[in-house]
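Missing here is one protein chain; the remaining ones are kept as they sit in the complex.
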Amino acid sequence: MMLEVKNLVKEFGGLVANGDISFALRQGEILGLIGPNGAGKSTLFNCIAGYYKPTGGEILFEGKDITGWSPHQVTREGIARTFQGIKIMPNLTVEENVMIGAFCRTGDRQVAQKEARGILDLMGLTGEAEAFPTGLPIAAQKRIELARAIATKPRLLMLDEMAAGLNPLETKEIIQILQKIKEEKKLTLFLTEHVMEFIMTVSERVIVMAAGKKITEGPPVEVARQEKVIEAYLGERYAKGR
Amino acid sequence: MLKVDKIKVNYEGIPALHEVTLEVHQGELVAMVGANGAGKSTALKAIVGAVSPVSGNILFNGKDITRQETAKIVRLGVVYVPESRRIFGPLTVEENLLLGAFTADSEEEVRGHLDYVYGLFPRLKERFRQRGETLSGGEQQMLAIGRGLMIRPKLLMLDEPSLGLMPKLVTELFKTISLLKEEGYTILLVEQNVREALEIADRGYILQTGRTIHTGGGKELLESDTVRKAFLGL
Amino acid sequence: MRIKSGVLFFVVILSLLIVLPNLSFAQKEVKIGVILPLSGPLAPIGKSLKDGAELAADIVNKKYPGIGIPIAEWEGIPGLGGAKIKLVFSDSRGDPAWGAEQAKRLIEDEKVVGLLGAYQSAVTKTASVEAERAGIPFVNPDSTSPDLSKRGFKWFWRVTPHETWFTRDLFDFLDGLVAGKSPGVKAVPKSELEPLAVAVENTEWGAASLTEIEKFAKERGWKIAEGFKYPHKATDLTSESRRLTGSKAPTFLFASYVSDAILFVKAMKEMKATPKVVWGQNAGFIAPDFWKTLGGDVNGIVSRDVFAAVLGKVKPEADRINKIYKERSGFDFDGSSARDFIGVQVWAHALDKAKSTDPKVLQKALNELHIPGKELIMPWKGVKFGSPFPGDTNQNELGSGIIIQYQGYPDGKPEIVFPFEMATSKLIYPFPGWK
Amino acid sequence: MVRLRQLLIDIFSFRDRPRFERIGFLIFILIVLIFPWMVTSAYGRAVMIKFLLFALFGLGWNLIGGYGGQVDLGQAKNVGFGAYATALMIVWWKVPFWITVIPGIVIAAAESFVVAYPMFRLKGHYFAIATLCVALVWKELFIFWDWTGGARGVELPIRSGVDFVYMQFNSPIYYHYFILFLFLMQFFFVNWFRKSKLGYEVQAVRDNEDAAASLGINVYRTKVINYTIAGGLGALGGSFMAVYYLYIDPDAVMPLDLSILIAMTVMVGGAGSIWGPIIGAAILIPLDMYLGAWLGAQKRLGIDFMIYAMIMMVIAAKEPKGIWGIIERVRKKRTR
Partner (left out) sequence: MELAVQLIVYGILMGLVFALIALGLSLIFGVMNIVNFAHGEFMMVGMYIAYLLSTFLPLDPLLSLPFAAGAGYLLGVVSYRLLIHHILRGPMVAQLFGTFGLMLFLRYLAMYIFTPDVRSIKQGILVGKTLSMGWINVDASKVFSAGVCVLAFAAVYWMIYRTKLGRGLRATSIDSEAAKYMGIDTKGMNALAWGIGGATVALAGALLAHFYYVTPTVGMLFTLIAFATVALGGFGSIVGAFIAGILIGLIMVISGQFVSELKFSFIYAVYFLVVVFRPRGLFGW
């Protein structure tokens, strides 16, 4: 198993954001995590990536217990992530942003630069290497985040709301890039998403969360038909109305 | 009553709204729906003057309020209840409500409105001395709406009021909103709970990537495929 | 294009800044650089130092008949064919590094013949190093740290007596009180004056004062109950004052600048302290701001000094100078202004004797200079550089200190109470206390 | 061999910077090199030396304040450590100057390392005020202690002629090339630093701590190491001050004003750019020194400081990114 989450609980001063969540992620799989706003998807992500210390439960990465590790330790272990809102270094160029990711595995600037160029090439960002990221469109910024995460040479890549704020065309492009990288770098992907179109086409399997709990999991098409999923998404009456 | 004409908004040079046009008439409940990042909140913020459009016009009761100071727009009776509620956590429930009436001039009037809001939301009255942050999610939403009602607004704009609420509370919330509509309030509602929102709305707008792509009566939109496509990708 | 012209403008301004100070118009004058703390916390004292020096230069340059000292008759320096003295002032900001840079500027750019200053001992240290390196005479009339004359510098002459001297005066004064030498005061039993309580500010000068006081106390057999340093420019000195009054010592000794001296007196008044003697180590205790601010509360306080307006009673020249000074600045001549006055006077005599502005000749002239006491406004035996205390070089041997006492303020004047033979008034003993 | 060559390239190369910057730097070096022969005014030379000294201080502070984005108002304590290490070792044991530099840097770095641990629990203004407090405590301690000479300071013995062991010279020209050498050493160190892994990590942490952590950077450790290095660099200038002024005391080498002036030169020039400290010092130091020399001893006091203060306020309000910010903006507009 690539990643195993067992009975994870996260509370914020009495408010249960994640209540008893368990799931597993296989090597090479693409797992989607969906659910309405406030369902606790980001909290779960942050617990795994080390930004929050879980209140209870265990997180195993390739059999190793990484519960409560710091974010940089988690990254060095082989888990990379992107952020929901874009968190980019505004005062560094695109290439430098990606180089910082590459520095995770090397101390040599030449090596880091070479790697960064390679990844930028893969992302179709070569032309923007010298630019500053804040001046670029959102879609490009998202790709920089992705490139940066990949530069840390992860085995598991966690993408938080990759398609938020993108138009359908841009979404399609990013899906294509993702699939290409996954093959090339032999990655396992774990993604949360709001835009259903995105997650339903990409994921092999999805987990559905609502109000801090896992509701169900399964292949996308199956899950989308389930009444409780539609209910969680569109509200009780929408489900009944159908 | 409110007329938004082709507004365009940039965030640090990047367009967030390309061209949004909408209209709200007296006594209407208008719903605006769309995916995350489609620009719904930005549109509301532009109306209330928190962000300034680079082009386009906003008219309220025939008066141009484009790029006016927020405080002035609020005085005209346009109230924005922000996303994720933004109540003042360390302040008590009553202080929060009184802040809603900050632009009101007479003390008496404020007391009257306070009683009125307590009448609408008895739960708030029970907890009037509690700190805002200690309320539950649903109660906080009540507080946010109650705060918005404190100056008896001519136009009430609700930004994702159901966000983060449990399904049961969501149903309750929409009941409250329709009640407000019956009381005669003009409401502009931004929602993700598409079905429920459109069900109680007189009219609806669908926003995608900073553009109003579709408009029509609430029920009419509900029947259409566009909604389902935009949200479930099916 | 705009940047280019901007850069050009900047370059032009910069080069002007560098070139302009060099453009001075040749006149028959001798330039002396004066470094003083004209801004910063010591600015009030810096102002009176500057006034004193300016008055002296004026007296040298113009004819002031009837004063009774030679320089008043000169109209310029006779030895140099009547050349006028021009003082070039520079602000030290009380910062040793800044002082050194100003010394450099005065020496090389202003081409001064010599330097004068710089009041704070720390600034004098760095500034005199520049003079020593450049081989330019530095006459120091106003710093009293004993260290300064112990460095063996060849281009540094100190006119004023230093702290060791003044501290010896203090103990002569105390011993004299015990021996009944003070005119009109009965012999005071030593037990009535012992132990001593000492508060000094935590600076170069304060620390040196404390060391000297401790040394002499040991030598002369005086007990010290409390001796401590306090941070200068303090926000509050109540606890320090409490420490003094709490020690129950009858004699309080201070080394403080103006602001702290004021705070101490106010706090002691507040605590209804009843010392027998309150002695200040010059500086703050003789500044005009001190008595202007405290008014009647200064009565009975004694301070070591080098000059007092009442000297006029015993030295008529001093009285005449004081009148002119008061007309110009509104205050009586005091220890600060008098010392920089005499600094300029020493320069005038040295230049006259040397008949040249060549540094080597000036060095020789200063080394051999002897001004008799009657040509000075100071109550001194004269100016002659030597080694009055072990280790001193180029230190004026003929200087002396006085101890003054504030009497009859706010209308009175400080009276001289030591040396006893020069006393202009009976010492008010014991200290009358504050009402 | 290859690594060494690479290291040398990293230290001395500016190939990653635009051409106009490289040309500008060359012109700057040229001017500084011939300056003592062009300008004979001693004050002008003193201004130049002080400018180079503050540019050097600024480069060191820029690590923590510019690249690191942490407002440190206590750099003067490190200057003091360097100055005292040099002065005391020369006075006590007659140690040659160049050997005293090392303990100065080590002490400053070690102290910075120790205080950084608790201090980086603080953020923003709390951090700034904590650094200020630490520096003030050190200053009071140096006045308090007897072994440092207390308030009486330390005087270095004056040596005649040209002395390369104790770095004392009778002509400012030597000091000029001496400080220029130290400046260039620091400058090339910073040039290497900004391109090193640590340099990039520091900037990443400044820009976004969460994102930096997600890229495998230990945020806390990075800040501590950066603060330590910046502390060590501050000491170098202090050592120079000791042999230049030949007298140091705590009020001269570790006052609050010095900390603030150092930070200010960087801020005015543009924080986070290698040129910022140089530009800032080139503006503030001559301005201060010439205003002070011209207007400092007038009848009415304070005009020099008022002009100086006005300039500061205008820059803070109109161009928070400093002069370098203006240059960058103009350049961006042109390329667009």
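Letters A, B, C and D mark the chains as written, and numbering starts fresh at 1 in each.
Everything below uses one rule, namely that contacts are C-beta pairs under 8 Å (C-beta built on N, C-alpha and C of every residue); 3 or more make two chains touch, one makes a residue touch a chain.
Just so we're clear, the structure is a prediction, and the values are computed from it rather than from any experiment.
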Original post:
Of the chains that are displayed, which are in contact with the missing one across the whole complex?
Top reply: B, C, D
Original post:
Out of B:Met1, B:Leu59 or B:Leu91, which is the one that touches the chain we can't see?
Top reply: B:Leu91
Subject >> Touch with the omitted chain, as defined above, among D:Val47, D:Ala108 or D:Leu132 >> reply: D:Leu132
Subject >> Residue, one of B:Met1, B:Ala50 or B:Ile213, that touches the chain absent here >> reply: B:Ala50
Original post:
Residue-wise, where is chain B in contact with the chain that is not depicted?
Top reply: 48, 50, 69-71, 74-75, 79-82, 86-91, 95, 98-100, 102-103, 147, 151
Original post:
Given the full complex, what residues of chain C touch the hidden partner chain?
Top reply: 39-41, 43-44, 46-47, 202, 228-231, 233-240, 242-243, 246, 258-259, 262-263, 266, 269-272, 287, 289, 292-295, 297
Original post:
Going by the touch rule given at the top, which residues of chain D touch the chain that is not shown?
Top reply: 65, 71, 73, 118-119, 121-126, 128-130, 132-134, 136-137, 140-141, 143-144, 256, 260, 263-264, 267-268, 271, 300-306, 308-313, 315-318, 320-321
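Keep this in mind: only the chains that are shown with their structure count from here on.
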Original post:
Roughly how far is chain C from chain D, going centre to centre by Cα mean, in whole Å?
Top reply: 37
Original post:
Where on chain D does chain C make contact in their complex?
Top reply: 39, 41-44, 46-47, 50, 140, 143-144, 150-153, 155, 158, 170, 172, 241, 245-249, 251-252, 286, 289-290, 292-293, 296-297, 301-302, 305, 327, 330
Original post:
Okay, in this complex, where on chain C does chain D touch?
Top reply: 3, 14, 17-19, 21-22, 36, 38-39, 43, 50, 89-91, 93, 95-98, 100-102, 104-105, 107-109, 122, 125-126, 129, 132-133, 145, 147, 151, 202-204, 206-208, 229, 231
Original post:
In their complex, what parts of chain A are in touch with chain D?
Top reply: 49-51, 70-72, 75-76, 80-83, 87-92, 96, 99-101, 103-104, 106-110, 112, 148-149, 151-152
